[in-house]
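All protein chains but one are shown at their positions in the complex.
Coming up: chain A.
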Amino acid sequence: MKRTIMMSAAAVAAATLVLAGCSSGTDNDSGGDGEVTGEVTITLAGWSLSTTPEFQILADAFHEQNPNITVEVLEYDATEYDTQMIADLAAGTAPDMYVQKNLKNFVTYQDGGQLLDVSSVAAELGDDVDGVEAYTVDDVTYAIPYRQDAWYLYYNKDLFDAAGVAHPDGSWTWDDYATAAEDLAAGLSAAGSDATGTYQHGWQSVVQGFANAQADGADLLSGEWEYLVPYYERAVALQDAGAQVDFGTLTTNSLTYQSQFGTQLAAMMPMGSWYVATLLAQQASGEADTFNWGFAPAPQLDDSTTEEPVTFADPTGIGINPAVDDDVAAAAMEFLTFVGSEEAASALAEIGITPAITNDVVTETFFGIEGVPTDELSQFTFANHDVRPENPVDVNTVVLQNILGDAHTAIMSGSVSPADGIAEAMDRAAAELG
């Protein structure tokens, strides 16, 4: 009996191995340059559809222009998006088009042959589309960006006034920011408020993203990260001075940045441009307080870059699954052409999203939304910035980001000094990269 079981098990195992071998590697190159005739339905992957309307907005706006092509949006989990997408692609059940949520995993898809060449679409795009280079490897473009976020400095004008601190003027360096945070903390506590000077969320991006974009000779892939140390020293000092919530309190109490800034618990907050739409929605629903706010350019390393402030964020783009048929590919190409157009950008700007195109028309649409701060500095911030991708496209990016993520929690929790934490991370990077 025992032997029979073993034999059956072996047979099952062998059969599965054979089946697994058959299912992969049947990708055929589809051209996709032909005209789309007749009714076509193409699918697009998105996440958290009820709170992330951008996919449906693109689909609807496109359908209006091309009534014969319907774009159906399929929902994926927001946090496990890439894991689920990779599994679906490997299993051959992925949608026709899928969003590149960040650049961290782009290389996995691109290197794995899971993205169709969309260079022909990219060639027709206007010059003002940001973020296309990020999706271009060896002169071949694999995705078209529709959205290009950027990190700003959000500030609560009411709390600034209560503390008697001057509003940001667009020329701030990180030292100005730190001074303001400490002044705010002192002024606010004198005014009897519980609010802190600033709030830096627990993500490694909040410190490292700026350093990688701004510091001299910064290169995440080099594994030489001394340039992160001053950025960490500043963050830790602000924490020690009580000008911002310390990392331990933040992680143990699962604080959210939306409630910290939205319910006026912090006077400033560096955060991505997506927060504009969130804050507007939360103020409308009553989840956030109503107060006067604005956004300023991210603080700079020094005052040489205040004309066009350097900040960071990954583009968000859409690519095509190479396993699709020719007519679907052609329809998807048309959709991508639309995604990179000014019409699409305006449709997205209407709901507070920062599109990949930020020309005058789009800027005007964005600041036409009710509740958006329309002061000059906010307008300047939206329209002028040099945004660098957070994640370089490379096979080692995820590994290095994970190492830096460990360094971030170690340093911010006060377990090691910034210098020691970064030195340790550099040792690990050197060992990993061999």
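Here, contacts are C-beta pairs under 8 Å (C-beta built on N, C-alpha and C of every residue); 3 or more make two chains touch, one makes a residue touch a chain; residues count from 1.
Keep this in mind: contacts and distances are computed from a predicted model.
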Exercise. Which of the following names does UniProt give to the chain that is not shown: "Transcriptional initiation protein Tat", "Anti-anti-sigma factor", "Sugar ABC transporter permease" or "Indolepyruvate oxidoreductase subunit beta"?
Worked result: "Sugar ABC transporter permease"
Exercise. Which of these, A:Ala90, A:Ala191 or A:Leu433, touches the one chain of the complex that we don't see?
Worked result: A:Ala90
For this session: Could you tell which one of A:Gly164, A:Gly248 or A:Gly368 touches the chain left off the display?
Result: A:Gly248
Exercise. Quick one: which of A:Ser48, A:Thr70, A:Thr108 or A:Thr305 touches the chain that's been left out?
Worked result: A:Thr108
Problem set entry | chain A residues touching the omitted chain (full complex) | 3-5, 7-9, 11-13, 16-17, 20, 24-25, 83, 86, 89-90, 108, 111-114, 246-249, 251-254, 398-399, 402-403, 406-407, 409-410, 412-416, 421, 424, 427-428, 431-432
